[in-house]
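Only one protein chain is missing from this complex, and each of the others stays in its spot.
Per-chain residue numbering starts at 1, and chain names A and B are given in the order in which the chains are listed.
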Amino acid sequence: MRVVIAGVAGVGKSTVLKSVEKLTSYDIINFGTLMFEMAKEIKLIESRDEIRRLNVDTQINLQKKAAAAIGQMDNVIIDTHMAIRGPRGFLPGLPEWVIRELKVSAFFLLEADPVEIRKRRNNDPSRLRDEESVQDIEMHQTVNRSYAVSYSIFTGATVSFIDNLPGLADEVAEKIVERLSK
Amino acid sequence: MRVVIAGVAGVGKSTVLKSVEKLTSYDIINFGTLMFEMAKEIKLIESRDEIRRLNVDTQINLQKKAAAAIGQMDNVIIDTHMAIRGPRGFLPGLPEWVIRELKVSAFFLLEADPVEIRKRRNNDPSRLRDEESVQDIEMHQTVNRSYAVSYSIFTGATVSFIDNLPGLADEVAEKIVERLSK
Partner (left out) sequence: MRVVIAGVAGVGKSTVLKSVEKLTSYDIINFGTLMFEMAKEIKLIESRDEIRRLNVDTQINLQKKAAAAIGQMDNVIIDTHMAIRGPRGFLPGLPEWVIRELKVSAFFLLEADPVEIRKRRNNDPSRLRDEESVQDIEMHQTVNRSYAVSYSIFTGATVSFIDNLPGLADEVAEKIVERLSK
């Protein structure tokens, strides 16, 4: 089983993932981190920010390699994004060449009230430059749902939308783990 | 022409299908029933509930065979689901290996007011264990729309959302048949 857990920045994904990690034997792999480590190993780049500066074909190759590596693993949770908001619009987090390699069995999309997400981002000093309005966040979450549905067709994966209620990360993690056992 | 008619449980699909059957020369085939019959013929299972207990690869093979059989037929209406709500989330009713074989020309998605659907389910003694709330039903219908759109890209099929008004199954059936003639 390969499982994707995603959600917009500020939805509280890290806390839920930490809790999920304690409850299961699944390994949690951050897709972006794996890409960076693979690029670093072949001396392509030295810091994670440099990924974006690589040319598109090189980035696609890196994505494919990372996805193929994960596609060989079992009982793994992939920490990644349905869609990334970039300067030119939303970018699919799992384009066809990634989704086909990953062979995902289940998608969990963490969601929360956009107002709550906006507040959490405001309180997070590492997200200073983020300027998504509450409406933007709402749109991002809607777009993420649409991506989850489209991705699932390629592998026949299940799609689960999970309300990440404030302060209930453990309960949310239990819900995910319970669903994974079914 | 191969046509899919879908809709959540309680939307009134059976009544509309019966009426459509009277109005056209199309054969109506229930996808799940065909899968079961094919599995039964090769002595894989004896009752329809056993399909779920088959391992995933066997289920996928059954789906492919059923889809390939229908893909060879002409003037057929396929009674199936855009997405099935299971214990782990929504499951695509027509994953890639099914949609490619089916070669669908037209999707009709029957929709109704979630409150009305909830009522119909309450009055149906065969659906005792169903616990979808009105909000869940609304979400299921939204997800179904998104699936219909995604599926249509693979075959260039048309997508039609049809409001199944209470007591108007015959009129709805006529509308579908009329659209099919265009």
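The criterion applied here is as follows: contacts are C-beta pairs under 8 Å (C-beta built on N, C-alpha and C of every residue); 3 or more make two chains touch, one makes a residue touch a chain.
Since the model is a prediction, treat every value here as computed from it, not as a measurement.
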Hidden partner chain, touching residue among B:S19, B:T80, B:S150 or B:N164: B:S150
Option from A:I51, A:A67 or A:L94 whose C-beta touches the chain left out: A:L94
From A:L54, A:A68, A:V143 or A:V177, residue that would touch the chain that is not displayed: A:V143
Absent-chain interface as seen on chain B, which is shown: 106-108, 145-146, 149-150, 152-161, 179-180, 182
Residue numbers in chain A that touch the chain omitted from display: 60, 83, 86-92, 94-97, 99, 139, 143, 146-147, 150-151
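Everything that follows uses one rule, which is that only the chains that are shown with their structure count from here on.
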Gap in Å, rounded to a whole number, between the CA centres of chain B and chain A: 31
